[in-house]
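One chain of protein is taken out of this complex; the other chains stay put.
Residue numbering begins at 1 within each chain, and the chains themselves are lettered A and B in the order written.
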Amino acid sequence: MSVETETVSGRPGNGEAVREIGAAVLRVLIPVLLALIIGGVILLILGKDPLAYYGYVLDRGLMKAGGRQETFTRMAPLLLIAAGLIVAFRAGIWNLGGDGQFLLAAVITAALAPALIAFLPRGLTLIACMIVAIAVAAIWSLVPAILKARYGVNEIVTSLMMSFLGTSFANVLIKLFFWDPTTTVPQTRSLPVEDRLPRLFDTTVHAGILIALAVVILVHLMMTRTAFGLKLQVVGANPRAAIHAGLNVGRLTIATFALSAGLIGLGGSVEILGVWGVVRADWNPAFGLLVVPLVFLARFNGYAVIGFTLFFSALMIGGESAARRVGVPQDFVLVLVALLLIFLALVEYLDHVRRKRVAA
Amino acid sequence: MSGDQALLDERGGGDSGQVAPVAAVRNITKRFPGVLANDKVSLDFRAGEIHVLLGENGAGKSTLIGILAGMLRPDEGEILIGGTSVKIASPRESLERGIGTVFQHVLLVPSLTVIENLMLGGPWWQALGSGAALKRFRELSALLGVEIDADALVGRLSLGEQQQVEIMRALWRGEKVLILDEPTSMLTPQGVRDLAQVMRRLRDKGVALILITHKLMEAYELGDRITVLRLGRVVGQIPPDRRRTMSEADTTDEVIRMMFGTRAEHERDAEILTGHGRRAHRHRAVDRSAPPRLSARALQTAAGRGECPLREVSFDLWPGEILGIAGVDGNGQKHLAELLAGQRPAAAGSLKLGEMDVTADRVPERRRHGIRYVTDERVGEGTVGPFSVATNLVLKEIGQAPYWRRGLSDWDFIHDHARVQIRQHDIRTPSERTAVAKLSGGNIQKVLLARELNEDAGVVIFNKPTYGLDLQNTRIAHDRILASAGRGMAVIVISTDLDELLELSDRIGVMFQGRMTGIVDNGADVERRVGILMTGAEAA
Partner (left out) sequence: MYALFTEAFLTSLLFGAVTAGVPLLLAGLGEQISEKAGVLNIGIEGMMLMGAYAGFVAAFYTESFGLGFLAGGLGGMAVAVVVAVLCIRHGLNQIVIGIALTIGVEGLTSLLHYFQFSKTYPRLSQAPVLELPFISDIPVIGRALFSHNPVVYLGVLLVIFLGWLFRSTYVGINLEAAGNKPAALDAAGVSVVRTRSAAVLSTGFLAGVGGAFLANVGAGLFVPFMTGGAGFIGIVLAMLARGRPVWVLLGAAMFGISLAMTTALQVAGINIPTDVVQMLPFAMVMLVLVIFARHSVLPPALGLPYVRGDR
């Protein structure tokens, strides 16, 4: 599967557009079905009823009001991470340091919020924390960014290393500096519920989801409608052409990293400000790598990413329940995601081969 | 020649076919998306004969030998080795059948030594035992009459030496057929002479040689038998006995007749084909009374891995003139082009545009001042393949008005602009939204030309502008270059094709190991003087 996506060119003509959309839908639906089927087979082998499992996941994830709300809540950090990854991947930069960026931003937020709320109104506190979180995550990406921009050092390895460093460092921060003295288990001071992100209407879904949706759409528009977005895509598609076209590849690389990490950091911040209000030591939901397949499935399109994130969130929430009730552990979701990604790559490859043969 | 004649007579002479040809193809047909590369091609390749396949770029020559070399499989037809029909499914099988191929671009691993490169593909479960390999190496060195150190790193050899190693590699497992694909494009005139000598030695030893070229002069000088290909078909053949009696002019006429039917209307094609650019040179009056538009003094660049940096380049360039840059590939031309364009910073020296010092400027500023660069790497550097033609046309102006306002893209305007350009420059594409990678090489070149040669251009650098293009597109490119100069632009043309430079240039500068060894007027005796400069001797 290639990182290159469709030709960059605004909107296609009409009749072709319909056919293209139809083909695109198929290209997505088939891998999903295949993944669900193979996943089902695995469940069968392990002695579980796949239909019962999928049914339960669907019910608990999307049908029941409570589950639906949890699904939407879960979407917020995932969408923000996805936005960050879209920016990076489109520019050809493999930012695999998401976990470290997410966690550090979360910890800083968790430490800062209770301190600020003492003398600032909620609105300002929340905004200040988010800004600081973005900055912290962006700074954490500086080293891999500069190494890549100036010396061409492969960012896969450096961002992964920084991620491991970041998760450990986050724990150190909690255990050494931000430990709430009143708790036995190391964790930050708790942010009271009424000081967190406001709830929407009378649900348990917090405003973070609105922020996340807005950000994803903005990122999508930025990539497709602005000069900056096009520059990133040129760098990602052909770095030599980028130099030839006079783009400052080094500066764009650093900017991309900072933006990508910042968005992921915002995800971490929103998760704390909206859901937990606190970070316990050794807490790591490890969303960073899990969102990667979603972004590829959506072929870096912002709107498609929203759809896939909804699907994945429902899967996670439903899966968490299913783990208790149906006896299928949550990690089965990982298997589904992996199957999805592999089948997606295969379907795209076969489609590519079929097109070449038709053209001959 | 009498020795050769005797040899050929012994083998039954030109067409008698008393001995089965070493290799042959019958009715080979090969299709690619949108093009019929080979159309029922049937040819014989005889031992002790240099058989030249002559044709313009796109005639199907490379496809045919790709089939013989096992890189491609024919859609129809068969391959015969020694009279028996065989299937060649991979390069390994081709080598095993005694067919060795030397491709246009050197296919050696630069980080391995000569002998290691030759041993690639040996029995993998064994340790490197160089005894047998060294023996074979010495055998082939003697056969070719060359002297190369077996333990030298390939990356350190000259292009000519690398090519000799390639020939050895091709002959390693057997010396039946040797195919050479456009071997002279990377060589100095002396290198060409050395190669010719090697080829004749091999021929005299009974090897069947197949030479691919698009230069008629080469075909005439080196070939015993000349087959002319056009648009995938064999349009004629000049057998050895005829070729011996014909002069170069006669051969030219015959080839043009085979290709086009008549010489009329194809004078320029004929000239490009025969490489008689020097005759085509139309002298232009260049006004050198005004100060030069571009002045370079002592330009230097930093060395990268495996690249040739600029050590000392100085020249002046006047509006309306065409300065050709000659030299074997890899003597600093790429760095020069990139430096002038602004892609590569100067480590030392100065560059002035009129009175203005532009040394520190990079691509965006240089472009604003009117300096344009048409790169030789159309696909690797000049365009972004998956992007549309329209986007590629504005690739160097991202963020600038009128296509972008306050950072936001005006796609409608960009597409309108593209449609105009496509019409104006006759770019053959289904739409302005088509991915540029889908276009043919000639049309991609038109996109580059359209992008770079707009009204504000003052200095244009062309790097290998006609590389890989067929006759028609070559002509179009030459016309545009001449028209640019005619409109008052200062033009630099970098090329490894001396004939092209002779046709186009007013003056010719020669690059050797990063230095501009001299600049000569394109007048009498220019070829000799350029030849001397190409060997590194300073201007006489």
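In this section, a residue touches a chain if its C-beta (ideal position, glycine included) is under 8 Å from a C-beta of that chain, and two chains touch if they have at least 3 such contacts.
Bear in mind the structure is a predicted one, so any value in this text is a computation, not a measurement.
Interface note: of A:Met161, A:Leu210 or A:Ala304, the residue touching the hidden chain in the full complex is A:Met161.
Among the residues B:Asn38, B:Thr101, B:Asn443 or B:Asn522, only B:Thr101 touches the chain that is left out of the figure. Residue A:Leu334 is the one among A:Met63, A:Ile131, A:Ala214 or A:Leu334 that touches the chain missing from this view.
Interface residues of chain A with the unshown chain, by the touch rule above, are 1-3, 42, 46-47, 94, 143, 147, 150-154, 156-158, 160-162, 164-165, 168-169, 171-172, 175-176, 289-290, 292-293, 296, 328-329, 331-339, 341-342, 345-346, 349. For chain B, the residues touching the chain absent from view are 90-92, 94-96, 101, 103, 107-112, 116-117, 119-128, 169.
Everything below uses one rule, namely that only the chains that are shown with their structure count from here on.
Each chain gets a centre from the mean of its Cα atoms; for chain A and chain B, those two points are 48 Å apart. Remark: chain B residues 31-34, 341-343, 362-364, 367, 373, 375, 377, 380-388, 390-391, 395-396, 398-399, 404, 407-409, 411-412, 414-415, 431-435 touch chain A in the complex. Taken together, the chain A residues at the contact with chain B in this complex read 4-13, 224-228, 230-231, 233-234, 237-238, 240-241, 243-247, 356, 359-360.
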